[in-house]
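What follows is a single structure, and I will ask about it in a moment.
The chains shown are only part of the set, and none of them has been moved.
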Amino acid sequence: MCLGIPGELVGPAGGHDDLALVEVSGVRRRVNIGLLEGQELNPGDWVLVHVGFALSKISEDEAQAVLAYLEGLGQPYEDEIDALRASDIT
Amino acid sequence: MRFVDEYRDADRARALAAGIAARCRPGRTYAFMEVCGGHTHTIYKHGLEDHLPPEVSLVHGPGCPVCVIPMGRVDDATHIAGQPGVIMTSFGDLLRVPGGTGSFLGAKAAGADIRMVYSPLDALKIAKENPDRRVVFMAIGFETTAPSTAMTVLRAAAEGVPNFSVFCNHVMIIPAIKAILDSPDLRLDGFIGPGHVSAVIGCEPYAFIARDYRKPLVVAGFEPVDILTSVHMLLGQLAEGRCEVENQYARVVPWQGNPVALEAIGRVMRLRPHFEWRGLGFIAHSALAMAEEYAAFDAERVFDLPGIRVADPRSCQCGEVLKGVLKPWECKVFGTACTPETPIGTCMVSSEGACAAYYNFGRFTRDRTRGPAGEREVSRA
Amino acid sequence: MSTEQQVLDRIERARRRRPVVREERITLAHGSGGRATQTLVQAVFLDAFRNPLLEPLEDGATLRLGAGEEGVRVNLAFTTDSYVVSPLFFPGGDIGDLAVNGTVNDLAMCGARPRYLSAGFILEEGLPVEDLRRIAASMAAAAAAAEVEIVTGDTKVVQRGRADGCYITTTGVGIIERPVTLSSAAARPGDAVLVSGPIGAHGAAVMLARGDFDIEAAIVSDTAPLHGVVAGLLDALPGGRVRTLRDATRGGVATVLNEVAAASNVAVVLEEAAIPVRPEVTGVCELLGLDPLYVACEGRFVAVVDGDHATRALDALRAHPLGEQAAIIGTVAPEPAAMVLLRTAVGGTRVVEILVGDPLPRIC
C-alpha cells in the first residue's frame, strides 16, 4: 500500500501535461507528476512512484549520505568488513 | 535497481548489525515501533531480525492501511458494490479483507463487478470508458495515498466525469501514534517513522513525540539498510541521551513534506470529527472525508449506506497487534483458524499486516532453536 | 519448548490438516495454482476420484500397461491441462504454443518422451476465424518443435459472453523410456535444487500484454518445450540421481518447491542471490508489488538432484539452449520439514510460503 518505487524520468508521456514516462529496470510506465508541480524535473531525474503518482523527487546527494553514514560507523564496521572478506560463504 | 540494490547489500547490513550490537548497553533491552506496515513488510521479507541482537526488538505499529479498516466500512463498500450498475474499484490488497457480510472476493464471486486497480487514475479511466455505469473507487491509505485520491477527484471534476465517486477511507497516522503513546500497556524506546507518509507531511508533525512523550523518532526508508540504519540512529540517540526527530530518508523526504500534495488534500477532503479504526475504536480527527464542495464525487452521499458498526470477531486480537501490545503469534487463532487463506482479522490480509508478514515470511526467524541447516546460527555469529 | 515454538508447531499441525473448502462459491483464488487450488483439488476432486494413480497429484499420471500375455509393459505418462490465458496472444507466444508446450512439459516432468496430444477447443461465438487459424498454426509449429502429433480433438462453441475467445485443453501421452523414479516425494536432505533459467518471464509478459497496468517492457514469455533439456539432464544423472522435476507454472517456483517440501517432508533452503531473474521482470514485480518467486514460467523447471552431482546437473542443463542460464538455487535440508526457506540477499532468512489467494491475471 505504501509501496513506493524509485524510477527514472525518461521524458514526457503522451496525452496529458501531468504525465511523464518513468523507467524502472528497463520497464516503463506513465506516471502522474502533478504532485511535483513547481519542482524542476528533467530526464535523468529520479522520482518515487506511488499508486501511479510521482510523490517525491529523489535527491542523489541525500542517497549518498545514507551510504556515507555507514563509513562513519567506525571500528565495528571495519572489523566486520574484514571478517566478511576473510570468510567465503557460498 | 538504482536506489534499491545498494540498500539491500549484505555486507552493509552485516556491518550495521555489528554497529547495532555494539551500541546496545549490556543488560538493557530496546523496543522500537516501526509505525508503518511497509516497514513491517521489509523487516520480514528480508529476514532483518536476523541482523538484530536479542536485545533489540521491533514492535509493529498501526500503519497498515488495510488492517485498520473496520468491518462496517467493508460492509458499506460491499453494499455499494452490490448496487445496480456499480463497478467497484480498489487496490488488490482489499480483496480478501473480511467484513461482517463477507469479503470483496466473495461478493465478486457472487456477482458484483469489483475490479482491481493499480492507481485511482485507473478507476477514473474505467469510469470514462463506462459512462453508463457508476464507478466507485474504494480509497484507503494514509497521507501517502490521500494526495493521489485528491488529485484524481480534481481531475474528475475538471473533466466532468459524473459517474465517478470515491468511498473515502483515508486515515492519518499522527492521531494513531498519539493513541498508542497514550495507551498505558506499552513500553517503547523509540519510533521508526513512516517514510512515505513523511514524504507528504514532512517531519515537523512528529515533533510532539520527542518533545511531549520523550521518544526519539527516525523517519526511515523502506530498504533493509534504511531500517537497520534507523535502528542504529535510534540507539545512538538513546546512547547520547538525545530525543529528536531525525530523517534517515532524506533522499525522498523533504523536512517540510510535499506542499502540493497537502494542498490537494486540503481542497478535496476535510477532517472527520472521529473515525473508527479496526481494533482501536474511534479516534478523533483521525480520518478524511470528501469535502462538501466535492459532494458529487462522494460515494457516502451518492449512495445510501447501511453504515452499521460491526463488532470484530470475538477471537480477533488485531487491535492489540496494531497497538504493538501483542505479537502476532500471541493471538489465539494465529496460524490455525486465522491464516492468509482464511483471514479472521485484517492484519492477516495485507502483506503489510503484521500477522500476514509474520505468517508468510517470519515464522522461522525468532526463537527457533533449530536453524535450517544450522545456517541462522552462522549468520548471527 | 518456548511458547513461540508451541505456536509454530500448532501452525504446522494446522497446515497438515485435511483441506476443507470454506468458501461457498468458486473464486479466482481457486484457480491461482496456490493454496486455494490445492485445497479445492484435494477436498473436492481427490476426495471424489481417489485412486492410487491420481493420489500423488504429480504433473501427470504414470500408466503401466501390460501388453498381452507376454508380461511386457509399456510405461506411459498421461497429463492434461486447460489453457485459458488472456489475452490469447502475448509477446513470445500465444495460447496455441502454450497449450502444446505446457502439456509437453508436464510429460517431460514425468521423465517421458512426449508423443501424442489431444486438443479440445472451447470457442466463443464471435472469435475471428483468423485468430483461430493463427492459434492452430502456432500449435502445429509447437507440436513439430516438440516432436509430438496432435492426433484427436474436439470443438465446442459457446455463446458470446460464455468464454474469452478460446480455451484449449490439451492432453498428452508420452512414453517413459528411461527407468526413472521421479516424484515430488523423492527429495532428500543433501540434494541440490536447480532451476533451468531466469524465472517469471511468462507471467510478467502476459500481465503486461493485458494492458491493464499501462506498463511497457521488453519481456517475452519463456514458453518452450522442455523435453530436450530434461532428456540431457536425465542422461547426465542416471540411476535415480534426479529426484524431482517440476515445471514452475502457476504459483511459480515458490509454490512448486512448497509442494516438493511437503511431499518429501524436507526443508528446501533457497539462496535469493542465486535465483536468476531478468532485470525487466524484477522491475515489473517491484512496480506491481509482486514477488518473482510466485510468477509463472512456462519454459522453466525446477530439478532436485543428488547433491553430489549438482555441478554435473548444472553442466547438463547449461549444455542445452533452454538451460543456458540454469542455476543451483538451493539445497534440501532435513528440517524444518515441509517448508521452504530463503536466505535473503541482505543476509536474513525467511519463510517462502505457497501462493495464497491473490488472483493474478490468467496466465495459462
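Here the chain labels run A, B and C in written order, and each chain numbers its own residues starting at 1.
Convention: a contact is a pair of C-beta atoms (placed from the backbone, for glycine too) under 8 Å apart; a residue touches a chain by one contact, two chains touch by 3 or more.
Quick caveat: nothing in here was measured; it's all calculated off a predicted structure.
In this file the complete complex is built from protein chains present as A x2, B x2, C x2, though only one of each kind is pictured.
By our rule, only the chains that are shown with their structure count from here on.
Averaged C-alpha coordinates put the centre of subunit A at 35 Å from the centre of subunit C.
If you average the Cα atoms of subunit B and of subunit C, the two centres end up 34 Å apart.
Residue positions 1, 4, 14, 118, 122, 225 of subunit B are each in touch with at least two other chains.
In subunit A, the residues that reach two or more other chains under the touch definition are 3, 24-25. Remark: subunit C residues 213-219, 279-280, 282-284, 286-287, 289 touch subunit A in the complex.
Subunit A contributes residues 3, 5, 24-30, 49 to its touches with subunit C in the complex.
Put simply, subunit A touches subunit B in their complex at residues 1-4, 6, 8, 24-25, 32, 34-38, 46, 48, 50-53, 55-56, 58-60, 62-63, 65-67, 69-70, 73, 76-77, 79-81, 84, 89.
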